[in-house]
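Please read through the structure below; I'll follow up with questions.
Note that one protein chain of the assembly has been removed; the remaining protein chains are unaltered in position.
Each chain carries a letter (A, B and C) given by its place in the written order, and its residues are counted from 1.
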């Protein structure tokens, strides 16, 4: 099947542009745009891990290694498109328009941070695996119904493909030609379970055959390739030609979460050895160098700006008002029924039931 | 996709043997065996509908038109294989070894008839669509674990392919190479919903690609072709080569159930017009005629015997002891807890709670 | 006064009335809302061309088109999840689950998304959607088709549970559910679908969610029921009048949130309570009503609360299903036990 679903690549690991067709898109401007976003994601991600180690936030889900897939896909979206991320896709959310301090708040167990953006249509991270795929289908069908040209994108991992909701969400989208992109980041692991134990199929892209829709396999460490694949899928969706399943092959450099110890189930050393070779950010640096676009000053400047932005977001998070227990009662329904009102009083006057 | 998954056929509608390779299997003996079983299923099925009309049993699920698929598959099984049927596959159960009067009891709302056979491993009809596919996977994995050579077969319809359990059951089987055959009868309808509204894929067989397993598309009105396809899949399973997805393309001549009115959603007249052409039983009669195997005396004799057998089964059903309300309490757990004991007394002495 | 519940009041100002049974009233409610709000659409199995296995949507696809009345694939988790996405994006989907026993595949969608979207986003997103499902035993349906699973949803914060017992309430509560800003599970007593007809206003009206109603007033004992058990309770109550026992029959109509006030008001008047439901006894809504009585009316109770319920067994196949479902006889016996305690 790998021959039927070849790995799409525009730039190889050495930083050579391997696609004549799309050479013209790989401009300095685009390179800098993608580079900036990936660097921003990585800076945020590393800070997240640091804050967790320092006990300043709770369990954190790192995505280092997957920046290319998350930036390439997120930047392909239009203003009013819908994004349905998982717990690992806060990078994509950030690239699309999530507010940094809200993301940090979320990792601090603050519901105030659950909605990543008040302007972009980004859902809170979907925690029950694959349950959000049908949501993306439904949001897309609603846009179709309303006659807009908006599309939806659902993010999910290789493990998610084993859940019924993966199948049901895509099947329904395929029947109604819903304008939705099913964007899979295949990082080869579901926590500790390697993909060979997750599925018997050689690729994830081939699962598109079940639904009579296009399946695309792309090098997820190649931000340009991902961007192109998602852009094409979104165009197809807006044209009314229905959903696409995209498999972005990526490597998760770190642990599943800060509560996970990957050395229990895989050889982390090997990953450390190859990581510079495969790093999506370094790949772009190589392109810059190979094409005389290297601009050290700009990179340093950019780093500084991002650092400052992240520092400010951390401050915002830590200066945020104390959590309000009343929040758990006030938003279950538009108007709290007597049960919840009574219970709220119980808690607030800390009395017995 | 139809080219990639061609419709397998050994005998065409005109009754010509179209496969040189398997010509030798199409012996008079085999023809008579298949013919006998299909006739037996049809006689039973028509009696079932008659009994329902007469109010002697409850809602009945007819399978007329699908006898070839059900007989061809069931007769491919070994003594100790496991069968997981739906509500429409009592024909297959009967061919495999279900007791007629138990089937009638089941349609009378008698739990005593839920287990189709006390000797063959046939599960009660699975009513929640697709939920039994993982069971077939599990039973097969248990046989693998125990080192037997038994296999399992799961029956399901075209509509069932839209449920998550279809996907999860096959995916797990594919990962563990479980000795199981997923036997789909594609009759083109899920109650009123035509297959085009059920899925966007041209065939059901192609869904095998998702799991990296063989997908076979067979003419379900050709009992020999079905038998061959299932036999090959079972052999593959016993060899340790894992599951197979088979799509048997069939036509449901009648209603979804005796409570359904097909004229509301499809042109029944057209079906009446083509039914003789496509009928799996008449197809075998044509083979007999074409090959000088026609034996009218044997056919009449066989009809009589089946009639008698069915009459006796109906009597057995109607002479069966009155239903026992205590049954609902005595088998929930091996030993009824106090709750159920108390409730049983409540009912039996018809007193208040 | 208790008898001026919104049923009566509305009927006063209504002009045209139709004599409808429950299924007709539900169809009328769906039609009313499809006509009134273009964001309302229906999804489910066999609801289009076929008009639903119970004909609740008969003719609606022809009238409102395939974009408004959608035949879905056989995929409960899928189309409930699809409805979540539609509701997020401004529509008001009304989903039909063909039988309540087939809602289980969608349980994760309902438990983790339908019921939580508003609270997990502090109200930034909300899901105005309705899930309709026929429920209950007594019609000779096959296995799994006869479950009464309401208590599996009244213990799930974020979704309301409604269950009418007659045509008038069916239309009014359905419209109220569709207009509700939050998700509602709308349970339809299969057994009453084609039962007694009632005057149903042809215009749009609502019956308030969260309010029970007095079906019959009485002074000796309060009998609480909903859905298909209301006529059963009524029958028992009427029969006992002859024996000089005056039972008050209350149709709770909404199962979450329960109408605490009507429960307390009645029990504080009669001092006795009998609860009738079709679902299994253990963990049924009856035990929550018992708790509400304990919390509100402890000192008024003259005898233990009685529950007349389905048993802690799967609903049996139809040859003995009538032994599973509470009967007027069992309710009468319980009322007597309660009164004679």
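Points worth noting:
The criterion applied here is as follows: a contact is a pair of C-beta atoms (placed from the backbone, for glycine too) under 8 Å apart; a residue touches a chain by one contact, two chains touch by 3 or more.
Please read these numbers as outputs of a predicted model, since none were measured by experiment.
From the set A:98, A:111 or A:313, the residue in touch with the chain omitted from the display is A:111, counting the whole complex.
Of the options B:39, B:69 or B:139, the residue whose C-beta touches the omitted chain is B:139.
Of the listed positions A:98, A:151, A:199 or A:250, the one in contact with the omitted chain in the full complex is A:199.
Only one of C:268, C:303 or C:327 touches the absent chain when the whole complex is considered: C:303. By the touch criterion stated above, the residues of subunit A touching the omitted chain are 58-59, 87, 106, 108-111, 114, 125, 127-129, 159-160, 162-165, 190-193, 197-199, 259-260, 264-265, 323-325, 327-329, 332, 337, 339-340, 343-344, 346-347, 350-353.
On the side of subunit B, touch with the chain left out of the figure occurs at residues 82, 111-112, 114-115, 118, 123-124, 127-128, 131-143, 145-146, 152, 164-165, 168-169, 171-172, 175, 327-328, 331-334, 337-340. Interface residues of subunit C with the unshown chain, by the touch rule above, are 77, 101, 104-105, 107-108, 111-112, 115-116, 119-120, 143-144, 151-152, 154-158, 256, 258, 279-280, 282-288, 290-291, 294-295, 298, 301, 303-305, 307, 311-314.
To be clear about the criterion, only the chains that are shown with their structure count from here on.
Distances between chain centres, each the mean of the C-alpha atoms, put B farthest from subunit A.
Here the CA centre of subunit A is 44 Å from the CA centre of subunit B.
Centre-to-centre, using mean CA coordinates, subunit B is 37 Å away from subunit C. Among all residues of subunit A, those that touch two or more other chains are 164-165, 168, 171-172, 175. With touch defined as above, residues shared between interfaces to two or more other chains in subunit C number as follows: 73, 75, 77-78, 105.
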